[in-house]
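Input: a single structure, listed below in structure tokens.
One protein chain omitted, others in place.
All chains are identified by letter, namely A and B, in their written order; residue positions are counted from 1 within each chain.
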Amino acid sequence: MLDTLEELRAIEEIKRLKARYCRFVDLNHRDLLRDLFTDDIAYEFQGWKKGQGADSFAGSAKDFADRLSFHRVSMPDIEVLSETRARGIWAMVDIIEYPTSPEKTGFRGYGYYHEEYRKVDGSWKISSLLLIRHRIEDLGVPDNRR
Amino acid sequence: MLDTLEELRAIEEIKRLKARYCRFVDLNHRDLLRDLFTDDIAYEFQGWKKGQGADSFAGSAKDFADRLSFHRVSMPDIEVLSETRARGIWAMVDIIEYPTSPEKTGFRGYGYYHEEYRKVDGSWKISSLLLIRHRIEDLGVPDNRR
Partner (left out) sequence: MLDTLEELRAIEEIKRLKARYCRFVDLNHRDLLRDLFTDDIAYEFQGWKKGQGADSFAGSAKDFADRLSFHRVSMPDIEVLSETRARGIWAMVDIIEYPTSPEKTGFRGYGYYHEEYRKVDGSWKISSLLLIRHRIEDLGVPDNRR
């Protein structure tokens, strides 16, 4: 089992990993995104889509070309299980917006990520991601289309 | 006084404690909530209610059966005072919603938690909680009642 110092370091590295996940998605750094996942990542955005594999995830990100997203995660509850395995829960607020769509505007969501992490070649990566949204607020008509 | 490693571990454990407090409240894990408090916890939600005791707090949580809440805390500023005492300030945004009420909808609040913590039998617990809200936004009529 890890000693306290190694455990605290793992937790900080996983927090940074998740911060980068959100930032790379929101700022469209799709090229950097794939490297945050294990090759065999299982992902599910509950009620919307699910899949497996880092290429699948990063590839599906192309679908997002016509949308904007703004993720804010907080309240990490991370448990290090071994030198190479951990799991965590993150509270989330996000905005998904479709600025060019004629029929849909977007929403603000509140939920939790339930995740697992593995350390691969010295770097922590997301190996499993489940997002459950508990509240959805319709964005209404955006300013620029009123 | 604690050495740096023990101090950092205490801070991480207190962050996790607060994350769980918010999550257990929001997801209605009332059974798990009580264990996060010292028996003699003093709590005050300024301008709304205050009381003392973990049973009192957990018991009053039953009043919340007809409401939904969504807490997001961030920006922890935690000071470890000794091996068994700490204090902290957390920024907060919350949504309190009354989905079945005919007359009130709910609000979004912005404020700060001012808290004290004690380590009891090896676990950090909240021993004092004061919430001060600095901004309240009326939620307006929720989508499902328009």
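Heads up, the rule we're going with is that contacts are C-beta pairs under 8 Å (C-beta built on N, C-alpha and C of every residue); 3 or more make two chains touch, one makes a residue touch a chain.
Because the structure is a prediction, the values reported are computed rather than measured.
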item	value
Touching residues on subunit B - with respect to the absent chain	4-5, 8, 11, 72, 74-78, 89, 91, 93, 110, 112, 134-135, 137-138
Touch list for subunit A against the chain that is not drawn	5, 8-9, 12, 15-16, 18-20, 22-23, 26-27, 68, 70-74, 95, 143
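Please note the rule applied: only the chains that are shown with their structure count from here on.
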item	value
Whole-Å gap between the CA centroids of subunit A and subunit B	25
